[in-house]
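Every protein chain of the complex appears in place save one, which is left out.
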Amino acid sequence: QIAQELAVANATELVSKLTENCFEKCLTAPYSTNNEACVDQCLTKYMKSWNAVSKAYVARIQEASTSGEI
Amino acid sequence: QIAQELAVANATELVSKLTENCFEKCLTAPYSTNNEACVDQCLTKYMKSWNAVSKAYVARIQEASTSGEI
Amino acid sequence: QIAQELAVANATELVSKLTENCFEKCLTAPYSTNNEACVDQCLTKYMKSWNAVSKAYVARIQEASTSGEI
Amino acid sequence: KEIAAFLESENSKQKVQMSIHQLTNTCFKNCVSSITDSNLNAQEEECLSSCVNKFLDTNIRLVKGLQNSQ
Amino acid sequence: KEIAAFLESENSKQKVQMSIHQLTNTCFKNCVSSITDSNLNAQEEECLSSCVNKFLDTNIRLVKGLQNSQ
Partner (left out) sequence: KEIAAFLESENSKQKVQMSIHQLTNTCFKNCVSSITDSNLNAQEEECLSSCVNKFLDTNIRLVKGLQNSQ
């Protein structure tokens, strides 16, 4: 059950950051036009960025723990 | 008692966002002058915005739950 | 033990704000160069700012509680 | 059971309140450019309402997009 | 009772610490424009101190304004 709560916390954090970033990149005041194509592209691009960041982070942490840096 | 704690949490959040926004809009580095009139107007304007946002949010949520969108 | 947990929370908050601010001031996209000298100077400058802010904050709070402002 | 229902309902009221605080913060920053008086003009009011609706549209679209990608 | 008093006092010390972290973050961003060495110059030091005082002035004025509007 704890694992499930953590999964919910993770999904909530992801949705919150996604919404913040894609709203910022795809819509601007006075918000008179929609930009759904941009939102869809932003979703894909953000998830690809998430993967790239994870890969770099995990690689860096492994390297650092092997070399005794941390 | 829980309801009271939530009311305190709400008031704290409101004061924190109000201070952040009105400080940002009414004062600028090097902070040599006061701008109390601006702070007072900002308070009123922020509370009016809070009401406008609440109205739009509640209307949108009701519409979405009627149409089965969410 | 509680005091220790609070000390950890404080240190975590300090490291998080320090990293955010010094990363912002010393490194810029596309992140092709290092800037370690800047990071070291930023650390010292941030800690000096922390002391200046603490001093001003404590003085202000003491003044306000003496004058009955708060 | 009554306590559980009370907590559940307080919890969802609290989430709505916190969403309104966050939306007011975001939309005030984007729609209210300067404080010259304490009234919201028609353009700002329109912008705040659109901002809320477009933010929620974006949020719902991203959640559906994430669900479809799984 | 002693435990309650200890917790109370730790709690308010912690709030002061967290306020100082937040103020240092805000005022450092606004008063320290670039990192050219590790010293605070006179202008930055003055700015940090004003920033703290003006931020607290704004906060107190807003809280009083909210209380009067009720």
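Some observations on this one:
Note that the chains take the letters A, B, C, D and E in the order they are written out, and that residue 1 is the start of every chain.
Basically, a contact is a pair of C-beta atoms (placed from the backbone, for glycine too) under 8 Å apart; a residue touches a chain by one contact, two chains touch by 3 or more.
Everything numeric in this text was worked out from a predicted model, so none of it was measured.
Considering the entire complex, the omitted chain makes contact with A, C. One chain is missing from the display, and on chain C it is touched by residues 14-15, 18-19, 22-23, 26-32, 34, 36, 39-40, 43, 47.
Residues 2-3, 6, 9-10, 13-14, 17, 20-22, 25-26, 38, 40-46, 48-50, 52-57, 60-61, 64, 69-70 of chain A touch the missing chain (whole complex, contact as defined above).
By our rule, only the chains that are shown with their structure count from here on.
Among the other chains, E has the CA centre that is most remote from the centre of chain A.
The most distant chain from chain C, with centres taken as the mean of CA atoms, is D.
Here B-E and B-D were compared by C-beta pairs in contact; the pair with more is B-D. For A-D, the matching interface among the pairs B-E, B-D or C-E, defined by over half of the contact pairs being the same residue numbers, is B-E. Our note on geometry: chain B versus chain E, Cα centroid distance of 20 Å, whole angstroms.
Annotation: 11 Å between the Cα-based centres of chain B and chain D.
For this pair, chain A with chain B, the centres built from the Cα atoms lie 27 Å apart.
Counting partner chains per residue, chain E shows two or more touched chains at residues 31, 51, 53. In terms of which chains touch, the assembly is arranged as an unbranched chain of neighbours.
Chain pairs that touch one another: A-D, B-D, B-E, C-E.
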